[in-house]
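The following block contains the structure, expressed as structure tokens.
Omission of a single protein chain aside, the complex is shown with its protein chains in their original locations.
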């Protein structure tokens, strides 16, 4: 059994990790780290866990953590940077769900996060945990920067066009819509039910941090620097992200050709489902699952591809992808504990 | 492997059965019966199933069904009555999700359903599939009348008070609130999103069919005929039933005594979670799981118990309970494929 | 023009008052009181008000308030008790939306609110602001205790049965369901969108303060002390309360007789709409309006009436009723600014 510590277990990404790991046949949850709820049972904080996992939450104790094989760090921004080097020193593999270890270049991090990176030397070693693009590196990694929710959805939606050299690299626009779990469990007026239901809005227009993550990965694929427009929106549902991606093409194409290109690119990927010509994804098709669904359209009038990708932001966009990475790092079947259909209803 | 046929696979109870059975290690789904979608892949009707189950739906073929071990019939009312005797003849065990085989007495059925029962002789043999009350009979049964959603929630909520002889049998009132999946997938104006979100209503006041089912089981427990008020309500959410149950007591009591009584009554029941004194259930604690959560309060001023019970209407109230029954009928661990926490978010 | 001060203008009851008063042809809003947002424009706090009302919020200044004719106090519990005597001294009429001035008997208040009443002498003078029961007193009042949302819905739902002497006064049960605006704008985990949508729960079972208010009014109608069960529930919608009321009858009746009794009782009431036999209310029929809709059913098996009443908790259950009271107190047509249909969608 793989001994796992989940640090930040009572946030939404953390608790989804717990949900997934309680169904994982090769994992035993040893530590539920939570500052706010230390001393309380996880099943009192999330009562759905009664009769399933009644373990107590605790503050981080590095000596105790040293007995684990892997730590998932779903900590508030900044906190993970001080904890992770210690965990690595103790010999754990670490999968970090914050933005801290997702960048190739500390300067990019520092520009978008507005602060100095505390352990830039680890950025050389950390692997961007998107298995569909970096599987072999993940298998050998000690430290994973688990990708953001918007970014997973957007990168996988655009990658085949760039890899296939049919995309113009200018004028790429990603218009993304996210459910409210993406904003976390912290209290704020904007997430109060009465302020949040029956309304939609854009936020952080032109300056959301995930922009830089998407640009890094798309630039790597394209082999040239790419700058995009990325606009996040908040929609009144719990789970789900839908990214609508606009990409001008450098030559005429067709929906058939584009769909074929996507199918070929993802032909070995269990968790990517490319829609047939004329089909489009919906977030309810992916809610509760680790799948990304991608529909591809072609606008002949404008020689432009319009790609729509969907995933569950706390599964493939966070906890599910973290488990997928763990499976790879420990030599397990990548699909273990993740091969289910989602709940649709 | 148990070979299973799911008849009526594309309704909401049916598709939840499919979801649960795709995670069941001892079951192979052989037949997906659907009149409306025969010839289409189930994964085209419910696209969340892509990469998980891409089997075609088909019309019922009794010869083919004969090769199965068990049939789940989630058919429109009436349809099941003609199909089920044939399935039994072919040697299958049958778990019927309609109201047809839930009654001890055909006369009660006929009064509440307003029509003649076509196979009353089968009522003698059929077992009311509520494992917490009828486990031993279920194990030996060939035909299960799988209980309704409101009824499971209400019966399990009231049973300990009646069994404990502390309940007055008059003035029992069950006020129940259900999510919209309970109304099924059929189109109707009342289930149109714009007519159904942001609104709550009562319906079928004084005459909902589930009243008779609850009365049958509570009367059996009490050893005397019980007549109740049962009022169903539709609330703007997908999954979940919450029953608020009012029971006058025949002597003074306390919340502590009542909670203790419930804990004792359900002490061996994995799927019933009795709340501590002062705790109350919420449907989000049970959504996506097979659990029933029960909170018990005592009104000293009125010598009255107020019990609140919650379950997921399409899991413990339909498909999950059906799988639980199947597990019992085939000698498996009752919890197989059902021991998970629900999704909370 | 009536000069009005709205104290507590930025809470949900307060802002609904502002919305209604901006449409009132005889009222000018002079003061928008808000401690949290003093110095900010109301149209920055609630941006729907841009181009309609761009007035600044301010802290309470009694000298300035003295220039007004009426004050609506939608203040946190307790605050209103210190402010209101001063406002009365300055010659204003006061409509208080808290529980402080709703009681005939300070002892009842003190029992249910757990604290001493600071101005019990005012209880002798204050009028319970339910126009359908106390219109004549309201017209002459200087101080109104504006009724609670649950209470308005429940009292109006039960009153005709008690007034008609057909009700048994024992075993009256009110099972009420409320939208989330009823919990106010304050932040709490239970009102976080992700914790609150797609779930239903009961709360404060057996001990909600509104119980005492309902009992006071029903006892007055019946001419004898009435003790009820009252159970509030939180449902995932913004506006609306639905009360399901169970009343045993002291003789056999029929739906037809009962509906007729209700129509007669409310025949002069514009804001009470009694449904025809077989019709039931829904909260969407009343959302955004000052109406109360009431449906009446009869359970022949149990000689019991089941009454379902619905209103918008922040209109007829708070701000709309306050305006209705103001209209009466100032000799205006009671319907002024309130005679609209609600928004349905």
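As written, the chains take the letters A, B and C, and residue 1 is the first residue of each chain.
Simple rule for what comes next: a residue touches a chain if its C-beta (ideal position, glycine included) is under 8 Å from a C-beta of that chain, and two chains touch if they have at least 3 such contacts.
What you are looking at is a predicted structure, and each value in this text was computed from that prediction instead of being measured.
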Selected from B:55, B:185 or B:204 as touching the chain missing from the view: B:185
Which of A:246, A:266 or A:291 sits in contact with the chain that's absent? A:246
On chain A, what residues meet the omitted chain? 171, 173, 175, 177, 179, 194-195, 197-203, 205-206, 227, 229, 231, 233, 235-240, 242, 244, 246, 248, 280-284, 287, 295, 297-302, 304, 306, 308, 310, 345
The missing chain sits against chain C at residues 12, 15-16, 19, 22-23, 46-53, 181, 198, 238-239, 270, 273, 279, 282, 284-289, 291, 293, 314, 339-345
State which residues belonging to chain B touch the missing partner chain. 12, 180-181, 185, 187-189, 191-198, 236-238
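As a convention for this text, only the chains that are shown with their structure count from here on.
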Which chain is most remote from chain C in terms of Cα centres? A
Same-residue or different-residue interface between chain B and chain C, half as cut-off: same
Suppose each chain is reduced to the average of its Cα coordinates; what separation in Å results between chain A and chain B? 36
Suppose each chain is reduced to the average of its Cα coordinates; what separation in Å results between chain A and chain C? 46
Whole-Å gap between the CA centroids of chain B and chain C: 38
For chain C, jot down the residues that touch at least 2 other chains. 194-195, 197-198, 236-238
